[in-house]
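Notes to accompany the following structure.
As you look at this complex, bear in mind that one protein chain is not there, while each of the others sits in place.
Up next is subunit A:
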């Protein structure tokens, strides 16, 4: 919301001062830097930028996600693999990159494994729910009304 205000401020300044051009330009320049600053600030408020972190911090984050995924949380692995992919393979090498690379690869493997397990279970359940007898009904969370 800061942009409209500064623009308005600039126009009012333009009306009341004779050497308005200069003042306005300065303020224009200020607006530009203001914008960038506010962008950077707002980025900082919402998202973590890996470029701003030191390599140790990056490794730390990657490791946390990797270890957290073992608690039956495959989404953490998925996020880990996608987010740190650029860091692991596309950026110039730095000392921690090798470790980050192993984490990313293992996270990717874990994600695929989970995907396989979930897909297989989903298909099995849908095909065999009625053939399992009572077990099928006890495993169903929302028991269907009106059909078997």
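Please note the rule applied: contacts are C-beta pairs under 8 Å (C-beta built on N, C-alpha and C of every residue); 3 or more make two chains touch, one makes a residue touch a chain; residues count from 1.
By definition in this document, contacts and distances are computed from a predicted model.
Q: Which protein name, taken from UniProt, belongs to the chain you can't see among "b(0,+)-type amino acid transporter 1", "IBH1-like N-terminal domain-containing protein", "Nicastrin" or "3-methyl-2-oxobutanoate dehydrogenase (2-methylpropanoyl-transferring)"?
A: Hidden chain, UniProt protein name: "Nicastrin".
Q: Any idea which of A:90, A:131 or A:145 touches the chain not displayed?
A: A:145
Q: Kindly note down the residues of subunit A that lie in touch with the hidden chain.
A: Counting over the whole complex, subunit A touches the hidden chain at residues 1-4, 38, 42, 134, 137-138, 140-141, 143-148.
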